[in-house]
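To start, the structure itself, in structure tokens.
As you look at this complex, bear in mind that one protein chain is not there, while each of the others sits in place.
Entry: chain A
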Amino acid sequence: MTDTVSNATTGMRTSQRMLAHAWAFKEMKFALGVFLFLIVLAAVGPVIIPASAIDMNVGLRFLPPIFFEGGQWPHIFGTDQLGRDLFLRSLIGLRNALMLSVVAVICMFVLGCGLGIYAGYKGGWIDTVIMRITDVQMSIPVIILAITVLGMSRPTPFSIIMVLVIASWPVYARVARSVALAEKEKEHIRAARIIGAGDLRIMLRHMAPQILPPIAFVAVLDIARMMIFEAIFGFIGIGIQPPTPTFGTIISSGTQYLLNSWWITVAPGVLLAVTLTSLNLVGGVLERSRNHVLQGGR
């Protein structure tokens, strides 16, 4: 009895309404379906497809995709200049890109919103300092930061995530702060202070559940943005290093053979485009639903 009470805590009314509203869109169901299919594919594809993404096989180089003349099973997307299976390489690239960008978005969300709520709630010099740091951070372009940090040492997944987080948390901090400023004047925050709640409790238990869900909805769009950055890093050679395949490295190596073996560039490009489109569709619908619900719709 007591357990059910303490566990049944934070059912979020607003976010539930947003999800219900979003689910009513056809493109939401479609895009989410595609996205989940891609995730499953990225997870199980490398296990079940009888080919290797790393072992070279010079005899099978430049095989076109299976739908074209000369294509060969199991190389659905064909092979690259070293005879490696492109479908498999793209799937592994997708897996890495997804993992990197999801982790990065979670980190920047937690860091940015945490600092933003803290700044907005505390106000005064703490607010000033945090907000000036965001100003400085936002004046440095991501690519410059990435080349400086990743170019000086061997890029690892950890350092790539670091760069993405450092470049993008200020946006979250800004938004969270502005909502926190409005939120802290509300009556239920006063009520919490009256019953003796401390600052930490107020921020975590009383402000965060009101502030975070709408921001989280928009954060979905940022996963797509981070995937693009990851691909750019790979393309200019500061992403995850070979032999691990990434979208960026596959595309950039394919550019040398673009005239005769165009599929080396196009195959991962198509996969990336499909992923981004589905993600952006999901994010776009969520954002629309968020605006709809926040403006009083049901």
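Convention: a contact is a pair of C-beta atoms (placed from the backbone, for glycine too) under 8 Å apart; a residue touches a chain by one contact, two chains touch by 3 or more; residues count from 1.
As a convention for this text, contacts and distances are computed from a predicted model.
Between the listed names "Phosphoenolpyruvate synthase", "Xanthine dehydrogenase family protein subunit M", "Protein TusC" or "Dipeptide ABC transporter ATP-binding protein", the UniProt record for the complex's undisplayed chain reads "Dipeptide ABC transporter ATP-binding protein".
The omitted chain makes contact with just one of the residues A:H75, A:H206 or A:R225: A:H206. The residue touching the chain not shown here, chosen from A:G59, A:G124 or A:G196, is A:G196. Hidden from this view is one chain, which touches chain A at 1-2, 4-6, 8-14, 186-188, 190-198, 201, 205-206, 209-210.
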